[in-house]
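Please read the structure below before turning to the comments.
A protein chain is absent from this complex, but the other protein chains hold their places.
Presenting subunit A:
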Amino acid sequence: MEATLPRRLITTPTAGPLAALVLACVFFAVNSEQFLTGGNFSLIIQQVMVVGTLAIGQTLIILTAGIDLSNGAIMAFGGIVMTKLAVDSGLPPLLAIAAGLAVCAAFGLLNGLLVMKISLPPFIVTLGMLNVVFALTHIYSQDQTVTDLPPAMTYLGRTFNLGGTNVTYGSLLTILLFLLFAYLLGQTAWGRHVYALGNSPEVARLTGIRTNRLIVGVYTVAGLVYGIAALLLVSRTGVGDPQAGQTDNLDSITAVVLGGTSLFGGRGLVLGTLIGALIVGVFRNGLQLMGVPSIYQTLITGILVILAVTVDQLSRRRNR
């Protein structure tokens, strides 16, 4: 029973979100003449790529039954580090980007070590880290937006032509990242260990998985992914922004939950998270095209999240 269960559990939760995404697309296509265009779809992907990428890291952590409240803050800090090093300190852009990625990975590592060593709840660790990193961002940047970035830093924001539609390199990178992590989680031993850990840390430990190392690894990899999100953000906005990412922690959790991943760990797909992020992006874009004020986007996103959690709970009960 245990052996066949994971397979079933991880295939079904994504059906609902996909159906929701499709229905939303159909609805907006009917209601807005501008919705159903390649350019608009390219736009939606550009708009969700930052939160989507953050949500990849969030998915990894939630699969281990953890949660990360610090990811938006870590991303903002990474963005400030790379832009300030490149603009103010005159570091070569690639080196500055590498430094930003390293800083983000280091904060991920720190999160992981704290969760593992002091066995504190991830919620508390990352809540503390959120404030620490937020403050560091504002201290280091002196609350100044960094402008006049070198072209290498905004490269991912540039577009190339794909079947008549302009697509940004960043969108492409985001999709590739999702595919990479879908492979890592679905096809490698590491991925199976992550699911096992989320299902039951005790069982995972008894079956010989080095759970401590796994936890630290997951948080570190997540941190690195936040660094990539920082680069995507910088390339999209063309600036280093100390105020960035303040609600992205919750938005990334929204994407994960809407994608059908269980907040209790061990169950879900990273491609579901992509769908979850797209659902939010499609609603925001579609409602705006229809002329609906943005407060309704918040309203609808909230309702969708509650629906998604309800579905998760119901399907758990049924599977018990």
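Please note the rule applied: a residue touches a chain if its C-beta (ideal position, glycine included) is under 8 Å from a C-beta of that chain, and two chains touch if they have at least 3 such contacts; residues count from 1.
Heads up, the rule we're going with is that contacts and distances are computed from a predicted model.
S.K.: So which of "Fructose transport system substrate-binding protein", "NADH dehydrogenase", "Dipeptide ABC transporter" or "Amidophosphoribosyltransferase" is the UniProt name of the chain that got left out?
M.R.: Its UniProt record gives the name "Fructose transport system substrate-binding protein".
S.K.: Where does subunit A touch the missing chain, residue by residue?
M.R.: On the side of subunit A, residues 8, 12, 15, 18-19, 21-22, 25-26, 29, 32-41, 43, 46-47, 50, 142-145, 147, 163-165, 233, 236-239, 241, 243-247, 284-285, 288-289, 291, 293-295, 298 touch the unshown chain.
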